[in-house]
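Complex shown without one protein chain; remaining protein chains in place.
So that you can tell them apart, the chains are marked A and B in the order they are listed, and the count of residues begins at 1 in each.
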Amino acid sequence: MSAASLIFSCSMHVGVSHPKVAAKSSACCFINHPCRHLNSTSCGHSMVMEKSKLSHRGDEILCRAGAVQVESAPSFSVGQKFQLDDVIEAQQFDRESLNAIFEVARSMENIKSNSPASQMLKGYLMATLFYEPSTRTRLSFESAMKRLGGDVLTTENAREFSSAAKGETLEDTIRTVEGYSDIIVMRHFESGAARRAAATANIPVINAGDGPGQHPSQALLDVYTIEREIGKLDGIRVGLVGDLANGRTVRSLAYLLAKYQDVKFYFVSPNVVKMKDDIKDYLTSKGVEWEESSDLMEVASKCDVVYQTRIQKERFGEKIELYEEARGKYIVNQDVLKVMKKHAVVMHPLPRLDEITVDVDADPRAAYFRQAKNGLYIRMALLKVLLLGW
Amino acid sequence: MSAASLIFSCSMHVGVSHPKVAAKSSACCFINHPCRHLNSTSCGHSMVMEKSKLSHRGDEILCRAGAVQVESAPSFSVGQKFQLDDVIEAQQFDRESLNAIFEVARSMENIKSNSPASQMLKGYLMATLFYEPSTRTRLSFESAMKRLGGDVLTTENAREFSSAAKGETLEDTIRTVEGYSDIIVMRHFESGAARRAAATANIPVINAGDGPGQHPSQALLDVYTIEREIGKLDGIRVGLVGDLANGRTVRSLAYLLAKYQDVKFYFVSPNVVKMKDDIKDYLTSKGVEWEESSDLMEVASKCDVVYQTRIQKERFGEKIELYEEARGKYIVNQDVLKVMKKHAVVMHPLPRLDEITVDVDADPRAAYFRQAKNGLYIRMALLKVLLLGW
Partner (left out) sequence: MSAASLIFSCSMHVGVSHPKVAAKSSACCFINHPCRHLNSTSCGHSMVMEKSKLSHRGDEILCRAGAVQVESAPSFSVGQKFQLDDVIEAQQFDRESLNAIFEVARSMENIKSNSPASQMLKGYLMATLFYEPSTRTRLSFESAMKRLGGDVLTTENAREFSSAAKGETLEDTIRTVEGYSDIIVMRHFESGAARRAAATANIPVINAGDGPGQHPSQALLDVYTIEREIGKLDGIRVGLVGDLANGRTVRSLAYLLAKYQDVKFYFVSPNVVKMKDDIKDYLTSKGVEWEESSDLMEVASKCDVVYQTRIQKERFGEKIELYEEARGKYIVNQDVLKVMKKHAVVMHPLPRLDEITVDVDADPRAAYFRQAKNGLYIRMALLKVLLLGW
């Protein structure tokens, strides 16, 4: 995904009434959708439903949508908000939609074992269609589905569906898999694959990472974690540390936090992996303050969030000495903890190597394992909203 | 599987009373079988039960069986029919048994989410024992099991059980896995493996493809789809197109449709992959009309079903130019649609390459994705009948 599209292609569905659910209600579905029965006489020849295309009008558009005729567990209803059909990229979300998702995620934290809420997705099947393995992400989504009473069809070798030898298109695969399941969580090696899948499918699609492209549930859990840990998103000071050039995580985070008031960023990174101009320009255009610094201690002393990232060795190719130099430069350790504010937190998308020393783990400000756990709640929330509505 | 066995080894159990269930009721079972309690005192030393062998008497034998003492969800009972212990090959089935299975499959289409019927296999465990990966088939079976409330143990690397290094026999593997599950769905690379597994197991076995041999659930779903789409099986005209030499799909389909009245076949294929003599001879011996044609348009204009297949590149080895020539010869596209009857359908076992152009998909007569979905209903029906009886 180019910088331009990252910045300007924010998409929300405006004034449309749940095209996926509408499509599902008139297609010849199988079991699971509450809306299915509305139109269940059309089962002779199936109709290929036209999906309303995603509208791209920039990120300032207010998101409203028509009434959604989906049963929704009352205790999790937060009113009829905008429509969420698929989760494809961080740019779909604005402040309002983020808040709505976070509200659902918070309710997920309180679900008791074997309570009615823990069964809200009973009877629903999620297909994890992974074209490349990503065990951590897969387990997180599958745990989310099962924690809500749903079940899962798993594949980590989805490339076989469309192997060069057999040559099936992604679109054909999606049409087959949507016959077996109610929602597809897809990981793919090609940027844009999730959008193509969503354009084909009559059931919701969640992008669990498409190559160098997007990984929106990671972006959401990062923002959610900051709000949970700091208690607010307006007015925060955020230090982004480490590999700022290649990490889609920090780029998405900068993009999303720019939607809040009076946020200031500090970029602390080795020269070879500095934050790129597209994000800097975008922040400037939005009136968001940022500065670059080479002094991690000073930044750490000012920030609410120190967001550390792994220097990605695989990006350096044969320039191992450059990697080694970059890697050792900014380490979060006890010295950094000492200067950090009492309420501040250290975050990291994991996995980590030694860019955060192990002795940091015991400090209450080490938020990275809680952050990983928040991924569960965010994914529970996304599954709930996509399958049951708000 | 040789032509001779394909044609003459039709097997149905005649006048026997559910040998697998009988065996299970006296073996030291674990949880799941309704019959288990009948004889549950024999749990000291387990008895190795003799399984009644499959009887092979040709395909004209009427299938009757004694009473089956199995609980059966009343709404799905279709009376006490013949006995179904395992699903090993298309030739097991005659017209009567196909109809009975299709009746169950139709009832599966109407199961509502979270209805009692959607839980009929609750407490049952299916082991998908795949010695070679086949994601599509596996997901279809696993979806079928879960749509009925059952659960699944998955393995796509079953070769490890019996790796050359360790050298365990298939029979030993089956005896272990049957201790963990209630039904085995097996994919194997060797023809005949499913029959060996069924001969060993005291629980039902479904063949999900054994090398160049059989893939009976695919054969069933093809016939089921024709009946659902055309409304009848007697008197139909069927064009089989593409790779008729290597495709087990079209061979099984020709075999099964020969059981119906006044069916006529048209074979349309490149010279290098023509329908083999065994099937032609068999059809002739059954009084079924067939003819070969090189004119797809003319055939398409007459047929109720145009069954397209993929030319299998892997069969051509280094003769790539032969493959390329064969591949482009008969394409189903808008021109073909134009001459087809209004009620006729295009079918394909999937995956497809370009032997059906993508612009055909939107036509209501494009039945191939519905066909894939029908695989779900057929597999639900097989699981139901094998585990609960009729």
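Please note the rule applied: a contact is a pair of C-beta atoms (placed from the backbone, for glycine too) under 8 Å apart; a residue touches a chain by one contact, two chains touch by 3 or more.
No experiment lies behind these values; they were computed from the predicted model shown.
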*Tell me which residue among A:Lys20, A:His215, A:Arg352 or A:Lys384 touches the hidden chain in the full complex.*
A:Arg352
_Touching residue (missing chain; options B:Glu168, B:Asp234 or B:Asp277)_ = B:Glu168
*Using the touch definition up top, pick the residue from A:Asp234, A:Glu291, A:Glu324 or A:Asp361 that touches the left-out chain.*
A:Asp361
*In terms of residues, what is the contact footprint of the unshown chain on chain A?*
109, 111-114, 118, 133-136, 138-140, 142-143, 146-147, 154, 156, 229, 310, 313-314, 350-353, 358, 361-362, 364-365, 369-370, 372-373, 376
*Quickly run down the residues of chain B that touch the omitted chain.*
28, 30-34, 36-37, 43, 45-48, 122-125, 127, 151, 153-155, 157-158, 160-162, 165-169, 171-173, 175-177, 179-181
